[in-house]
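Before any comments, here is the structure.
Of the protein chains in this complex, all but one are displayed in their positions.
After this line comes chain A, so read on.
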Amino acid sequence: MAEHKKEIDKLSGVETTGHEWDGLKELNNPLPKWWLYLFYATIVWSVGYWVLMPSWPLVSDYTSGLLGHSQRANVHREFEAAMSERAETGNQLMEASLEEIRSTPELLEFALASGGAAFADNCAPCHGTGATGFEGYPNLQDDVWIWGGSMDDILQTISYGVRSEHPDTRFGEMLAFGRDEILNDDEISAVANYVAAELAGTEPEDGADLDTGATVYMDNCAACHGDEGLGSKELGAPNLTAPNYLYGNTVEAIEAQVNNPRHGVMPPWIDRLGETTVKSLAVYVHSLGGGQ
């Protein structure tokens, strides 16, 4: 380290650092006072923080601080507070029938607000933000209900799901008539044309054998979907005369479904969301337009 002589800059009267670049010298000004005191203040603050807040690690634990701060305890408290705020109206909602909810503006507002929020978070990914569904995911705005559109039916479906892992799930599966070789290709083609022409009201293929289709239908399909094709909500067998087919109502789509049916799964929500939110959701879904 080369010693340098103290050199005072003539113009400012401040000592230089002794560094020089092509004749330019660096003044050794002191740190600004405001900055320095702020720096000292942060050191004092840290000492106070160590005493009051969780900070230093020890051998088997850490100092928890005089204020007993805990982020997790805080959130539990906030969460409990929010829950108890809603508890009174929530409990009334649980007790109330659909008619009572409809005639009590306070309950209806509560159910639609919390149901709407829960719908956006949890249901919209499959049923769409407008609840109009997608192919394979039912439209909740229309009058077509595979598992029933009454308040109780909707509540049951949301709570336990469809073909879910919950023990109380709704369950129904159509046989794979083609894959498992119950019907041959001609019979499947005939029955798909029959369903399209007579029940769905879509165009059958030219020269389709509707009589054979009718026989095949009565022998194989009517047990669940009914002689008239009106379906069965107990079995989850869709109404085949309804306009919205989950997987399409063209002959081709019906053939595919008879051959090797797709079965959608709806998860159970009762454990994830709790019974009050599920009831709010049921009221919300029921209110969308198709509720029965």
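To be clear about the criterion, a contact is a pair of C-beta atoms (placed from the backbone, for glycine too) under 8 Å apart; a residue touches a chain by one contact, two chains touch by 3 or more; residues count from 1.
Everything that follows uses one rule, which is that contacts and distances are computed from a predicted model.
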Listed names "Peptidase S41", "Methylated-DNA--protein-cysteine methyltransferase", "ABC transporter, permease protein" or "SH3b domain-containing protein", with the criterion being the UniProt name of the chain not displayed: "Peptidase S41"
Of A:I8, A:A82 or A:A113, the residue in touch with the unshown chain: A:A82
Candidate in contact with the missing chain, chosen from A:M53, A:L112 or A:C126: A:C126
Hidden partner chain, touching residue among A:N28, A:T212, A:T250 or A:S287: A:N28
Residue of A:I8, A:L27 or A:A73 in touch with the missing chain, whole complex considered: A:A73
Those residues of chain A which, in the complete complex, touch the missing chain: 1, 28, 30, 54, 56-57, 60-62, 70-76, 78-79, 82, 121-122, 124-126, 128, 134, 136-137, 165, 262, 264-267, 272
